[in-house]
Structures are given as C-alpha cells and as structure tokens.
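Read the structure below first, then the notes.
Of the protein chains in this complex, one is absent; all others appear in place.
Presenting chain A:
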C-alpha cells in the first residue's frame, strides 16, 4: 500500500495529466488537493475547479473519495460537491488509479449526463432548456471558478 501510494503520487507529480494537478497534503499523504481545468468547448471552459481526493484505508480495494470544493452547475454534481460517477461507485476497480479517476471526472465535465442525475433540479433544467442550463453553468464558472480568485496559480 505504502509503495502503491508513493508510486501514484510520484507519477502525478512527475508526469502530470494536462489540465489536472494533484498534490498530497503535507500532513496527510492520503489527502490530495486537486485542481481540474474546465474542458474546452464545455460550459466550464476557462474555469479552474478545486477538488479534494481522499484515499481510504482500503485503497485500492475501495474507490478514492472525490468531492468538488468549487461550486459547479452540473447535473451529476450536487450542491455539496458530491459526484455521481460510475467508477467512483459500482464500477470501481483496483486497477484504476488516481489519475484515471481524475480523467473520468474531467470527462464528466465535458459531457454531463442529465439522465443519471444527482442534482435533480439541474438535470431537469438541463433536459428541458439545455441552452439556459448551459448559460447558467457558464455563469457559475465565471462566478466561482475564476482562476484568479480561487487559486493562486502554481509557479
């Protein structure tokens, strides 16, 4: 376990995924501070979203816990930042890694799935008036995920 975690951390640091950063917390190496850039051509473009990721004791037998800290208007992410994503729940496999999970989260931003909602109001809006929903999402991104206010850019 120790070795596994070290390896993953190491890879995250040495070989970062474009648009994603993940840094272990100084006091608790199981706790990661994550940022994900909003994918291009999505309503979240130009936003930088803060997340927290926690590796449970049983990792990798159990999925890591991931939560959005930045407010986001998304049918599969609720008010508390919880994420509805198959690989974080039933479809978790120990062969997955932190980086693959974060990539999935990024992909979820690129393609919201209102048919399997977590935030019901958002999903409803998304299905009924997609345009306004997207506009809303853009607005939220502008409001809460602005790089300057939410994050002092690393380096």
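In this section, a contact is a pair of C-beta atoms (placed from the backbone, for glycine too) under 8 Å apart; a residue touches a chain by one contact, two chains touch by 3 or more; residues count from 1.
The criterion applied here is as follows: contacts and distances are computed from a predicted model.
Trainee: According to UniProt, what is the chain that's been left out of this complex called? Choose from "Elongator complex protein 6", "N-acetyltransferase domain-containing protein", "DNA topoisomerase (ATP-hydrolyzing)" or "Postreplication repair E3 ubiquitin-protein ligase RAD18".
Mentor: "Postreplication repair E3 ubiquitin-protein ligase RAD18"
Trainee: Touching the hidden chain in the complete assembly: which of A:56, A:94 or A:147 does that?
Mentor: In the complete complex, the chain left out is touched by residue A:94.
Trainee: Extract the touching residues of chain A with respect to the undisplayed chain.
Mentor: Considering the whole complex, chain A reaches the absent chain at 1-4, 6-11, 13-15, 24, 29, 60-61, 91, 93-95, 97.
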